[in-house]
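Only one protein chain is missing; all other protein chains are in place.
Note that the chains take the letters A and B in the order they are written out, and that residue 1 is the start of every chain.
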Amino acid sequence: MHDRKARRLVEATLVDGITRAEAEKAEAEWKPYLEEQLKRMAAEGVPKERWPQHGHWDWRQKQEVADAYLAYRMFGIECQSQMQGLMLVLTAGKDCRIESQKGKPMAYVHFLAAAPWNLATVAPDPRFSLVGSILVATAIHLSIEEEFQGRIGLHSLPQADAWYRNSCGMTDLGRDHAVQDLRYFEMTAEQASEFLK
Amino acid sequence: MKTNLSKEWLTKRVERDEKADVSAGMLDLGRLQAEPPTARVESIQASAETENLHPAFGRLINLWRRKRGLRMDVLANRAQIDVTELIEIERNLHYTPEPRTVYQLAKTLELPSERMLELSGNLVVRDSSLGEEAVRFAARSESVEKLSKDEQRALEEFVKFLSEK
Partner (left out) sequence: MQTGTPSRKTMTLNLTEAEMQALDELSATKDISKTAVLRQALRLYQMVEVRTARGEKLFFEHDTTKQKAELMVL
């Protein structure tokens, strides 16, 4: 991962298969930090555009799903004994929509989030970057392992739209009315290969 | 699973990630439908309660606003939020508002912000009593033009509960 303050890469661990204890610890650390920062932002009168667009997901519940279903895999990035990002991926039941790969299976990123102290919209001094890149790369590697050739898909939260489109080179298939009008992004095998270069 | 990410690749990605707040997934909490039967009771209850909280949040805002005799556009203006979002909150039982909107409403209507964040689905709730009270409140309140005596009583009791914790 990249330590923003020290301006260098630091050692991190990709955890494949988050345990209940790890999910509980992450929630126990993420939630109070987020609450504290939201209070601060309200007190400081931070303008609307700079607020985060969502609160906090229940990662414990997601971990239980990953534990119980073969189709779900859960990953985390651990650095300095704290979970810096979490991701839940679905590996069955979601097919590609881009015409050139329509109907082919993909690894669908069901949820992806960085710890709140890493978010520019929440933390006064975000600690680490590369959470998004590492987790997207992980999803691609999982897709390859599953023989989906790197194809992935996800519904982006609005603040991340531009990043998936421009920085990851994913195809923006527009608003999905079936999923809260969130924009749906998909990656072809070629785009995935390009991303990993 | 092999994920060899080279130092060069990571360094190249640093610039691209610099200002990005990356996230993906549905806005609703606890919307993951695939609940296993072996999940702990506590977790199933917590998720069911998250589902129960949304209607209570919208109903609370609606009754509180009507009690004060405020039109939606007036409340939206005072709270400095979009009126379209306020409409969604009051009419769409499954809508999760943005955290700032919740804060602004809490401030304007003088309700406790942390509880409101939980009730709106923005923060995970581990307190089962909130879910129970929310269900009770939602069930007792109905949408009529003027607040009935029952609605008033239900509203007052629920607000008292929120303020006590």
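Keep this in mind: contacts are C-beta pairs under 8 Å (C-beta built on N, C-alpha and C of every residue); 3 or more make two chains touch, one makes a residue touch a chain.
In this text the structure is predicted, and so the values were computed from the model without any measurement.
> Based on the whole complex, identify which of A:A71, A:I98, A:V179 or A:L196 touches the chain you can't see.
A:A71
> Touch as defined at the start, partner being the missing chain; which of A:P52, A:P105 or A:G150 qualifies?
A:P105
> When the complex is taken as a whole, what residues of subunit A touch the one chain not shown?
Touch with the absent chain occurs at residues 12-17, 68-71, 91-93, 103-105, 146-149.
Operating definition for what follows: only the chains that are shown with their structure count from here on.
> Mind pulling up the subunit A residues that touch subunit B in the complex?
The contact residues of subunit A facing subunit B are 2, 9, 14, 16, 27, 31, 34-35, 38-39, 41-42, 48, 51-58, 60-62, 64-65, 67-69, 72, 88, 109-114, 119-122, 129-138, 141-142, 145, 154-157, 159-160, 163-164, 167, 179-180, 182, 196-197.
> If you look only at subunit B, which of its residues touch subunit A in the complex?
1-3, 5, 7, 9-11, 13-14, 16-30, 32, 34-36, 38-40, 43, 46-47, 50, 80, 96, 98-100, 103, 107, 113-114, 117, 120-124
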